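Shown here: the complex without one of its protein chains, the others still in place.
Moving on to chain A:
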Amino acid sequence: MALTTLTTHKTPSGFLLPSIHSAPPFFTQQPNPVSQSAVTDHWINLILAYARYRRLFILRVEDAETAGSEWDEILRNERIRHRMPPSHLSTILAAMVQRNVAAYESPKQTRSALVYWRLPEEWADVLHRWAADTGQLNTILTFYDITDPPLESPLSGIPVLLLKKAISILSKSGKAQTISIADGEGVRFFAGGR
């Protein structure tokens, strides 16, 4: 009797794929809404976990169209020769946006989205803590100083769009202020609320 056993798998990057990733129907959009919602849940968990592991911020429908994307390890499973169809990925992205664990990168399109493996509110906390811990309160910082600091930080590589969201959250409680500087925008952080 043929027994299909689904097992976990460690990718070359060291990420441990859950066993459902080796279930062939996992890659197909399910016609039964209850089944599809289970599939969607699993995909969202997987995408967020992988994004957190690899520090990936943006997921595009294109990532499912051509090989060679940084998401290949989860969007493709060569062991069972299955891959995520772009239309299915697009549905998952929509579900993520709806559940507030992603936001379309520019609101007028639905082909690429910021993936919130940390919510903007959580990024705001991380950002403020980093500024405080590195003694950069009350100093004017450029966005580049934050996204590409000399010392690797929890914020290294954060997309400017997400950074701006975090800063605007901090501004509301008086913990940050955006400032126009010579070559664009900068930000200044303050210790506490005013």
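Here is the rule we go by: contacts are C-beta pairs under 8 Å (C-beta built on N, C-alpha and C of every residue); 3 or more make two chains touch, one makes a residue touch a chain; residues count from 1.
In this text, contacts and distances are computed from a predicted model.
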Can you pick, from "Serine/threonine-protein kinase SSN3", "Winged helix DNA-binding domain-containing protein", "tRNA methyltransferase, has a role in tRNA modification" or "Nuclear pore complex protein Nup85", the UniProt name of the chain not shown? "Winged helix DNA-binding domain-containing protein"
Using the touch definition up top, pick the residue from A:S13, A:S35 or A:T139 that touches the left-out chain. A:S35
For chain A, which residues reach the chain that was dropped from this view? 1-8, 16, 18-20, 23-28, 30-32, 34-35, 37-39, 41-42, 45, 81-83, 85
